[in-house]
Each structure stands twice: as structure tokens, then as C-alpha cells.
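The complex appears here without one of its protein chains, the remainder shown in place.
Up next is subunit A:
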Amino acid sequence: MADVFLSNVTKKFGSITAVNDVSMHVEDGSFVVLLGPTGAGKTTTLRLIAGLETPDGGDIRIGDHSVVGYTPAQRNVAMVFQQYSLYPHMSVRDNLSFPLRSPILKTPEAEIKRKVQDVAEVLHIAHKLDNKATALSGGEMQRVSIGRALVREPSVYLMDEPLSSLDAKLRSDLRIELKRIQASLGATILYVTHDQIEAMTMATHVGVLDKGGLVQFGSPREIYESPKSIYVAGRLGQPRINLLPADIFAGAPSGATTIGLRPEHIRQGEGKPAEVVRVEHLGDQSRLHLTMDGHAIVTLTDPHTALEPGERIAIQPRDALYFDADGARIV
């Protein structure tokens, strides 16, 4: 395992700048999640580190040396692709053994057998080892694909939305499993997702990308509690943060044009009146959809609330986030 450093890395595809001057330090043993919508440059960043793309500018270091100019094999990275690219002409066992048999690792067969068995058991695919790769369900293929990375001990694991094609149950199982593996191996993982639960539960660090640039890098809590911009604030939180004109409540700092209120940052009982539009009972909590001066607001309330649509309640912000006209946070 090793540290990974990106210094001012830029990658262009024709006129599109996919990755724009990104600098980032992925610490040894950390679990870094890259968040961002489609086209933000997350996958390109992984591919640059893997050596599948060559940067147009900047430096990439793994451990002590610059790997720009190295082949993917020389970089000793493992990657899980978003499209589970199992070799279709091989059995599951051969797929898992493939990286261990590479000219770089040349693992003895007995050790391959043991490692493959171990990984297959962790991923619950041991009973499918002798199946053809094409005779698996989507979820099984994705697990084999993850397994092909896990059989190795690379400098860094790169994972491109590895859980996106799995069903909810498997996804939550594997989330816990990946986190456990990462903790027990002390593995360095760079993980791309747009699922905020994955980001919040697994990451030691979150990097938020927008249009190829790294907008903020920090712990999940930091990203959630003190986002640098409206864009970052909108990436995490479910229900999403409420963004309202700053003057809707009194007390906005000068220069603020937008107030950002996370659902839990709205105190009920006093303040400005709002009308209840809808109540969603989720069991452990209830979501309250309100309207105030024509703006929709979502907040949380007691699971046994007796509120009905049409009723009016008073609300007031608490720990609000303020943003200026450019979307930057005002502290």
C-alpha cells in the first residue's frame, strides 16, 4: 500500500477538459471517495492513476516515484470497472487467478488456489468458482470483478462505482464488507460513486469534483457540515439541502443571497409561519413538505406527528449555511 499524489493533473479530450488542474493526496490506508455527477471527471481521474490515460499536464506519484510514463502493469494498481469486465472465455476461477498469473506476480499455483478461495468466500461466490463467467447473474459478475482486484495486494485499489449495478441488500452487505476489508488490510482505496450513502459510510476522505476540478477535499463530516459552496452542499444530504433566498428569514449576513438549510437545521414551533403541503411517514421519521412565500421546504419531524396538509406551523433556521451570489460559502 502506498500514498498517491496528484499534482496539478490535467486531461483534455479534444476541446473538453475532463480533469482540470486536480491536486490531491490519497494517504496510505485511507478510503477516498470521489463524488460528483456524470462528467465531473471522476472516472477519468481513476484512469489517469491506473495508467489507462496519459495526463496532458501535472504529475502523478504512487509511493515515492512519479508513475507518469509507466504502463498500468508497472504501476501495480488494481481496478474495478463500472462495467464488470469479466473475461467471458474463462471460468470464474480463471478470472480471479488471472492477475496472480501475470508475468509481474507469477504466483505459485498452490498460493493462487488459496487466495482465490479466500476471496471467493468473502464475496460469497465460492460455489460458483467453476462456472463460466458468462453464466453468472449481474450481482455475481460484479462480485467476481471486485474479487479480481482483492486477490492482489496493489499499491492502491481503484474502484469505479463497483456497487452501482447491485440490488439494495447486496449493496449494503458489500459496503460493510469493503469497509471491513479496507480496515483489516490497511488498503488504500480510491472509490468513485455518486451514491452519498456509500460516500458517508465508507470514506475517510471525500473529494467533490465539478466539471473536472476538485472543489473540496475533506472528511465526510467536513464536507457535510461545512461545504465550501452550494454545489458541494447539494452533493450530500438526503433529503437535499433546502436552498432559499437569504432574506426569507431575518439575520442573514451581508452579501448573502442564498440560505442553505439541511432538513435537520429547521426548528419548529417558533419563527416564520409555513404551510404543510404533504407529510411522508417513513417509520423512523416523517418528512414534512412545507411551503413558505412560494418556496418549497423539506424538513424532518416526529414519526408520530399529527400534522395534516393545510395546517400552518412556525419554523426558524438553526446553524444555517449562507452563500453569496457566486455560490461560495460565507462563514
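We adopt the following convention: contacts are C-beta pairs under 8 Å (C-beta built on N, C-alpha and C of every residue); 3 or more make two chains touch, one makes a residue touch a chain; residues count from 1.
Here is the rule we go by: contacts and distances are computed from a predicted model.
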- prompt: Can you pick, from "Carbohydrate ABC transporter permease", "3-methyl-2-oxobutanoate dehydrogenase (2-methylpropanoyl-transferring)", "Tryptophan synthase beta chain" or "YeeE/YedE family protein", the UniProt name of the chain not shown?
  reply: "Carbohydrate ABC transporter permease"
- request: Quick one: say which of A:Gly14, A:Pro103, A:Gly269 or A:Gly310 touches the chain that got left out.
  value: A:Pro103
Among A:Met1, A:Leu52 or A:Leu307, residue touching the chain not depicted: A:Leu52
Message: Using the document's definition of touch, tell me which of A:Pro37, A:Gly57, A:Pro88 or A:Gly251 contacts the absent chain.
response: A:Pro88
Query: Where the complex has a chain not shown, which of A:Gly138, A:Gly186 or A:Pro303 is the residue touching it?
result: A:Gly138
Touching the absent chain when the full complex is considered, from A:Val9, A:Val77 or A:Ile313: A:Val77
Query: On subunit A, what residues meet the omitted chain?
result: 50-52, 71-73, 76-79, 81, 83-89, 98-99, 102-105, 133-134, 138, 141, 148, 165
